[in-house]
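Heads up, one of the protein chains got dropped from this complex, but the rest are sitting where they should.
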Amino acid sequence: MSFWRMAVLVGVLYPMCSHGADAVRIAFIDPISGTFSATGTNTLHQFEFAAEELVNKKAGVLGGRRFEIVALDNKASPRESQIQLKRAIGEGIQIIAQGNSSAVANAVTDAVRKHNRRNPANRVLYLNYSAVDPALTNDKCHFWHFRFDAHAEIKMAALTDVIAKQENIEKIYIIGQDYSFGKAVAAAAVKFLGQKRPDMAILGNELHPIGRVKDFTPYVTKIQSSGAQAIITGNWGADMVGLGKAIVDAGMNVPIYTYYAAFDGVTATMGKAGKGKIRLVHEGHYNPVPTKRLRDYHSAFKAKYPDHDLSNQRVYNVIEILAKAIDKAGSSDPLPVARALEGIEHTTLGGERVFMRREDHQLFQPLQISVHTDEGIEFDGDNSGFGLRTEESVPLENTLVETTCKMTRPQS
Amino acid sequence: MAKVRGLLVWIASLAVLLLLPGLFDSVLSLSILNQMGITIIFALSYNMLLGQGGMLSFGHAVYFGLGGFMAVHSLNYIEAEVFSLPVILLPLIGGLFGLLFAVFIGSFSTRRAGTVFAMISLGIGEMIAACSLIFVGFFGGEEGISGDRTMAPEFFGFDFAQDLEVYYLIAGWVFVATLLMYLFSQTPAGRIANAVRDNPERAEFIGYSQRMVRFISFCGAGFFAGVAGGLFAINYEILTEENLNAITSGNVLLMTYIGGTGVFVGPIVGAVLLTLLQTVLSNYTELWQLYVGLLFVATVMFMPAGLTGVLMIHTVAWKNGRLRQLILPYITVGVPAFVLLCAIVGLLEMLQFYRHGVVGEHEMTLFFVSVDTSSVWPWIVTLLIAATAGYLVKALTPRLLSAWASANAPLERAKT
Partner (left out) sequence: MVEIVIFSTLNGLVTGLLLFMLASGLTLIFSMMGILNFAHASFYMLGAYFAYSVSLFLGFWPGLIVAPLLVGVLGALVERYGLRYVHKSGHVAELVFTFGLAFFIEELVQFAWGKETKNYQQPEILDFPLFTLFGQNFPAYKGFMIFISIAIFIGLYQVITRTRIGLIIQAAISHPNAVSSLGHNVPLIFMGAFGVGTALAGVAGVIAGPVLTTFPGMALVLGSIVFVIVVVGGLGSLTGALIASLLIGLLQSYAIALEFAVNDLLALFDISFDADHFLNDLWTLSLPQIAPVLPYLLLVLILIFRPTGLLGKRET
């Protein structure tokens, strides 16, 4: 009893937990609450799992240092991310991982650039694992930003290759979220379709507020009555769940070409109604699984987090490549690590070769186009029995695109 | 005498403001201090409405946000060399636009107080927040507007690249703004605002238009909210829709109310406390917002005068020289109450861990004790502690109340 009271008093006077003294800490700044919490929480678990499984369970980095993921909730807001970034820097964290929403990424990359310029002694590294606004590795590129996901244009190039082959599709509708990413998707779709299928009519190019629309029925009514034969959307998280639900409810029966229409509730929502209709462009492999390493990794993840999915396969790339770069640099300080990351080559769990291009810090990797189905599924999504099965693969060579990035590199 | 003492208080607070970064010099504490400074001005400006004027606003963030947006646009204009202005004067721009907008909105919203005013403020708040996603040119849409404070001309060699420089800028503004708001509360206009709050009809009878009085308070509040917004723009260099939406408006109400609306320093206490909870407590527990919610509801129910209000009711006992009589009863009730609180927190944390923790992990650290949530013992022990402490609190409270009554009883001398 008295021990408990003592403990209680001590506990209030002192912090309740302490950080491992020499762990390499990575701040994970993404939505853990709010509309997009499902996406953020799921990815957080993937980061924690990758750090544990791929680094800590092995020898760690630099001869025994662990990776520690520090989750900071940004509620998917650019402003809150800025506050959380300051906080991470204040706690001495040197590596920032962020991915959900390009609006946030634009704010974070800007803040990191400014911070590193003003505080050369106290720099941070920004690992962008998911924000795919092309500008981030083009006009807005800088030395401290590295992107591990193929950007919106690269993905759209792959998607439109598939769409262009569908002779029966003559009328298409584009709908997306009203911010830089949604606009980038729409612009890329218009550009590539104009080149590959000039005869295809784009009936609508609609942007809706991000995370605010709860009932997509009015939008679907509009799409349906326009007579579209296919839909392109870059929606993710709750916005994809909502759109999917409205499409299913309205009984619309057209193919949907997407970036993120799987997991975090989307797969369960689309279920049988979406079978064979949804195509999705992504990195990595869900089904079939190409290597034993990936299968073991995926099974171990599902064993530990039965209610979550390995939705972002790039996460394990981020952790493995970062560990590799830290070991190569012989230090976890941002500058040597960033130098080591430039041009780094890596073979993923799925056995694919990827590389981080030096010119713009964009990771290039093979892409897959998969279909939402329940046939031939080993690893499903949302425990629904449905999942993604690879239909086509785009080799790395076909994903290379030009960049307008003019990188200036710090001397010291 | 009182004047000298008042002056001393101001000098002391200025010294504290100047010395704080020496005590807390880490990057983290500096950024917390900066955030605190901004919130203090914002909360004080809110209290010009709620505490001094009796106007409950659900849209005060509008003036904060608009001031901030104007400041950040000004930063960009300065960078583009449209005009030039030292960063240190930027909050003034924010304040002026906050004022301008408050003049416009106040011209019709202050006609009435009470629910009508509250509803209009809510409507305006939601309207402006919705507009911010439409007028992308001004508000920047989802991404908001960013600026760079170091692009402004240097101010006596300071370019404000470092947080420490920004701290002194904010501290200076906190001092000036607090002083001005205090002086305002002492002017006839400020006094009459209190009168209108308490009894609008009487105020009318003695010749003051209640509408005009409310309007003046409203404009002042808008100005200082804009100043706080300008400081936000300097500190974070980004403004988004959230700076003017209902959540920011709600937060300022929350901290002002918890701190206490009846005392001038109330909002300062609230702002400091809430910022600390937000930045420090959130490091240790995911449930911090639940605790803030509990604190808020408990404040409204049991201490409607806020934390400082609770302190203020001790002045009678203090003047009577009987404050000492209360010390022992406070300790005897306070200790079990504190233990009860800790036990409740422990239970909540254990529940949270049990429900949302990772499969297969049962060990958690609670107040430095390692607890296995899969066993029943920690639950039983914590419940027992809570029950015992709860019983003690209940048993000892009457004594505290009687001590309170005797300490506050009028002095014999006063009767004669």
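In this document, chain identifiers A and B correspond to the written order of the chains, with residue numbering beginning at 1 in each.
In this section, contacts are C-beta pairs under 8 Å (C-beta built on N, C-alpha and C of every residue); 3 or more make two chains touch, one makes a residue touch a chain.
Since this is a predicted model, take the numbers as computed values, not measurements.
Trainee: Relative to the complete complex, which of the depicted chains are touched by the chain excluded from display?
Mentor: Touch partners of the hidden chain, whole complex considered, are A, B.
Trainee: One chain is left out of this view; which of A:Ala238, A:Ala261, A:Leu310 or A:Val394 touches it in the full complex?
Mentor: A:Ala238
Trainee: In the full complex, which of A:Asp139, A:Asp215 or A:Glu391 touches the chain missing from this view?
Mentor: The single option touching the absent chain is A:Asp215.
Trainee: In the full complex, which of B:Pro21, B:Gly250 or B:Gly390 touches the chain missing from this view?
Mentor: Among B:Pro21, B:Gly250 or B:Gly390, only B:Gly250 touches the chain that is not shown.
Trainee: Touching the hidden chain in the complete assembly: which of B:Val4, B:Ile206, B:Met301 or B:Ala405 does that?
Mentor: Residue touching the absent chain, from the options given: B:Met301.
Trainee: Footprint of the hidden chain on chain B, which residues?
Mentor: 50, 54, 56, 58, 108, 111, 114-116, 118-120, 122-124, 126-127, 130-131, 133-138, 246, 250, 253-254, 257, 287, 289-290, 292-294, 296-297, 299-301, 304, 348, 351-352, 355-356
Trainee: In the complete complex, which positions of chain A touch the hidden chain?
Mentor: Spelled out for chain A, the touching residues are 32-35, 37-38, 41, 208-209, 212, 214-215, 217-219, 221-222, 224-225, 238, 241-242, 249-252, 265, 268, 382.
Here is the rule we use: only the chains that are shown with their structure count from here on.
Trainee: With chain centres defined as C-alpha means, what is the inter-centre distance between chain A and chain B in Å?
Mentor: That pair's centroid distance is 37 Å.
Trainee: Using the touch definition from the top, list the residues of chain B that touch chain A in their complex.
Mentor: It comes out as residues 26-32, 35, 133, 141-144, 146, 148, 150, 161-162, 236-240, 242-243, 279, 283-285, 339, 342-343, 346, 358-360, 365-369, 381, 385.
Trainee: In the complex of these two chains, what residues of chain A are touching chain B?
Mentor: 1, 4-5, 7-8, 10-12, 14-17, 77-80, 82-83, 86-87, 89-92, 101, 103, 106-107, 110-111, 114, 118-119, 122, 178-180, 209-210, 304-306
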